[in-house]
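Have a look at the structure below before the remarks.
And now, chain A:
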Amino acid sequence: MILDALSVLLLLLGLFFFVSGLLGLWRFPDTFARLHALTKADNLGLGLVMTGLLFQVPDVLWAIKFILVWLLALVASAVNAHLIAVFLHRQQEGHDESA
Partner candidate 1 sequence: MNEAASVVWVISLPLLGALLATVWRQYAATIGWVSSALTAGCAVWLLWVVQRAGVQELALGGWEIGLGISLYADGLAAVMVLMSSLVVLGCSVYARHYFRAQRQHELFWPLWLLLATALNALFLAGDLFNVYVTLELLGISASALTALGAKRAALRAALRYLVVGLLGSMLYLMAITLLYAAYGTLNAVQIAEALQVDPLGWAALLLMLAGLALKMALFPLHFWLPPAHSNAPAPVSAALSALVVKAAFYLVVRLWFEVFAPLTTPLLANALGALGAMAVLWGSWSALRAERLKLLAAYSSVAQLGYLVMFFPLLAVLEGEARQWLFGAMVLFALSHAFAKSALFLAAGILLQYAGHDRIRELSGTTQALPLTTFVIALAGIALVGLPPSGAFLGKWYLLDAAFKTGQWWWVLVLVAGSLLATAYVFRLLGHAFGHLPAVKRPVVAATQEIPALALALLATFGLGLGAMSLWSWLAHTGTGAGL
Partner candidate 2 sequence: MNLLDGLWGVLDLLLVAVLLLLAMAAVLSSDRRRSMMLFIVFGLVLALVWARLHAPDIALAEAAIGAGLGGALLMATLRRDTHQQTDQFPQHPVVLWGVGVLVMVLGTAIAWGLFSVLPTVEQTWRKGAAVDAQLAFSGVSHPVTAVLLNFRAWDTLLELAVLLAAIFGIRALGYVRSAYVTEVAFSQLAVWLVPLLILMAGYVLWAGAHSPGGAFQAGALLAGAGILLRLAGYSHAGLPTTRWLVRLGLVAGTGVFLLVGLGLLGWGQGFLHYPIAYAKWWILLIEMLATVSIGMTLTLAFMGGIPQKEAA
């Protein structure tokens, strides 16, 4: 019961971060700021959702896979954010007219 409550709490926190990421995407003035808000949101949001779910899994193999997904998502989101930032930077420097 306590585990369930904890799980719900974490899930709600995760949701909060997702929603704030959404707000960031919507309201933040320039793209770098949006990038910043977004990366935070989806790493933390996904992390919290994942942790919340950890209390609900049937066996330890599930738990390992959950953590694996999250770790990979961290790596992936770091790479993604870097790529997007470089792309954006290049655009703003005027290297790229096609976008």
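A quick word on the picks: all candidates are chains of the complex that A comes from, given by their letters.
In the analysis below, a contact is a pair of C-beta atoms (placed from the backbone, for glycine too) under 8 Å apart; a residue touches a chain by one contact, two chains touch by 3 or more; residues count from 1.
Being a predicted model, the structure only gives us computed values, none of them experimental.
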Among 1 or 2, touch partner of chain A in the complex: 2
Candidate 2-facing residues of chain A, complex: 72, 75-76, 78-79, 82-83, 86
